[in-house]
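Yeah, one chain of the complex is gone here, protein chain that is, but the others are all in their spots.
So that you can tell them apart, the chains are marked A, B and C in the order they are listed, and the count of residues begins at 1 in each.
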Amino acid sequence: MSVLAYLVSVWLFVVGIYGVVTSRHLVHLVICLAVAQSSTYVLLLGIGYRTGGQAPIFGDIPTSTPVVDPVVQSLTLTDVVVSATVSALLLALAVQAHRRFGSVDPDELNALRG
Amino acid sequence: MSRRVRSVVALVALGALGTVLVIAVTGLEPFGHYPGPYGDVLAKVVPGERHTGQLVAATVFDYRGFDTLGEEMILFAAVCGAAALLRVRRRKREEAGTPARPAPSFATRATGAALVGPVIVFGAYVIANGHITPGGGFSGGVIVAGALVLAYAAGQVVRLRRVGSIALLEGAEALGAAGFLLLAVGGLIAAGALLKNFLPLGTSGLLLSAGTIPVGNVAVGIEVAGAVALVIAEFLEQALLEEPE
Amino acid sequence: MTALQATCLIVVAVLGALVVATRDPLRQAAVAGIFGLALAALFLSVQAPDVALSEMTVGTIVIPVLVLLAMAKIREHDE
Partner (left out) sequence: MALAGLAVVVPLLAAAVLAGTTSLRARRVADLVALAAATAVTGLCVALVVRTSDHSIVSWMGGWHPRNGIALGIGLVADPLSAGLAAFASFLTVVALSIAWHQIDTAGHLFHALVLSFLAGMVGFCLAGDLFTAFVFFELMSVSAYALAGFRVEERAPIEGSLSFAITNSVGSLLLLIGIALIYGRTGALNLAQIGVALTHRPPDALVAVTFALIACGFFVKAAIVPFHFWMADAYAVAPTSISLLFAGAMSELGLYAIARIYWSAFAGPLGPHIDTLRDILLILGVATALVGGVMCGGQRHLKRLLAFATVAHMGILLCGVALLTHDALAGVAVFVVGDGLVKASLFVAVGALEHRRGSVDEVALYGRGRDLRALGTVFAVAGLALAALPPFGPFLGRAMIEDAATTEGRGWVAPLLLIASGLVGGAVLRVVRTVFLGRGPVPPEHPACRDADGGDELDRDPGTPVATIVAGALLLMAGLAWGLVPGLVDAATSAAARFTDHLGYVNLVLHDAPQAAAAAPGHPPTGTAFLYGAASSLLAILVAAARTVPEGPLRPLHSGRIGDYVAYAMVGAAAVAVVFATTLV
């Protein structure tokens, strides 16, 4: 059980990238990439977790309470934003690709080869 | 590669990579045993030095504020990029004139308009309390953006004032980004180091406390609200206003 | 690890695979929204409310909305 979180993270990475490789639709591909990216959220938060630890916010709890790591949460916040922005940019490109190529199948974009 | 060969190649490669990753993660401390030291050190020093119990906000906006600066600019660059990629066409269409579209029913608009106010208030609340409770500039900013899109959907569907509203959102996004940057420079000028706190720390737990952290939250909130609304607006332009070709 | 965390992890793993396996982007956007919610629940269960809130706003609102808009554009063009 102690490695379940890490295994789930590896799993998300593998299925996400598999989806990217085999995707037939650019929008589908972008969402698969976001799934792969979510592996890092799970990994980071899993690493920073402490059994019995409280959320790292000393509002109602005394400052001596054991808390989970605030650093990984800060990193994950950044990660979530970065992932979302890249998705938005890719979706914009997908819309344009559809307009230029009349297709959203990544294999049918054929302006560049060799 | 044919699709079949490619998926076999990918399966083999990902199988190998996944196996190596699993071997690697077994070398980590077991789940629930965060070893530190970084987070523990911060948990010890933050309440005393930054007068806030919100360790995540203190990390995001102060101790690792430089990362956040970079992150906000990633958002900024991505939105500029998406706008640039989507916009070329709009300029062309504007020259061709605005297509007329059916107006939504009064009920739709009224419902939308009635929701805008409360959602904005809620978003602002989340932003303003980011240094005390979970939330902050990012989440709050997205909520405010949601309200802006709601307003857009409720009132503007008839005939979107493109140039005006887009320029406004662009301005908000840039203002938020510049605000955070100026906060960083303010630290340099007033306290001698980039991003260093230069405002009174106040009493922990109050709305006006923790020095620059809530200011950073507000700047990020404005930027995120502008950025998310802008990117949605650009997509809306693409999605709804385009005449079939 | 609590039972809640284990449940959330397994749900996330299953939903993640389901998102990838859903090949129709419109349906996928809906599944991805649920996946985002499951992630947010997982984050809450590991005491990360800040991240949960962000994931909820991004994963279940921003991304699905953008996907729907992109698809609206693409579909309209196909017709």
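As a convention for this text, a residue touches a chain if its C-beta (ideal position, glycine included) is under 8 Å from a C-beta of that chain, and two chains touch if they have at least 3 such contacts.
Model, not experiment: these values are computed from the prediction.
Although one chain is omitted from the display, it touches the following shown chains in the full assembly: A, B.
Seen from chain B, the chain kept out of the figure touches residues 1, 3, 6, 9-10, 12-14, 16-17, 20-21, 23-25, 27-29, 34-39, 41-42, 45, 62-67, 69-71, 73-74, 76-78, 80-85, 87-88, 163, 167, 170-171, 173-175, 177-178, 181-182, 184-185, 187-188, 191-197. Against the chain not displayed here, chain A makes contact via residues 13, 17, 20-23, 26, 29, 33, 36-37, 39-40, 43-44, 47, 71-72, 75, 78-79, 82, 85-86, 89-90, 93-94, 96-97, 100-101, 106-107, 109-114.
Throughout what follows, only the chains that are shown with their structure count from here on.
Comparing the chain pairs B-C and A-C, the larger number of C-beta pairs in contact belongs to A-C. Per-chain CA centroids place chain A at a distance of 10 Å from chain C.
In chain A, the residues that touch at least two other chains are 1-2, 4-5, 11, 18, 46, 49, 51, 53, 55-57, 67-68, 73, 77, 81, 88, 91-92, 95, 99. In chain B, the positions touching at least two other chains are 31-32, 56, 134, 138, 231, 235, 238. Within the complex formed with chain A, the chain C residues making contact are 1, 5-6, 9-10, 12-13, 16-17, 19-20, 23, 25, 28-29, 32, 35, 39, 42-43, 46-51, 54-55, 58-59, 62-63, 66-67, 70-71, 73-74, 77. Of all residues in chain A, those touching chain C in their complex are 1-2, 4-5, 8, 11-12, 15-16, 18-19, 24-25, 27-28, 30-32, 34-35, 38, 41-42, 45-46, 49, 51, 53-57, 67-68, 73, 76-77, 80-81, 83-84, 87-88, 91-92, 94-95, 98-99, 102, 104. Within the complex formed with chain C, the chain B residues making contact are 31-32, 56-57, 126, 134-136, 138-139, 142-143, 146, 149, 228, 231-232, 235-236, 238-240, 242, 244-245.
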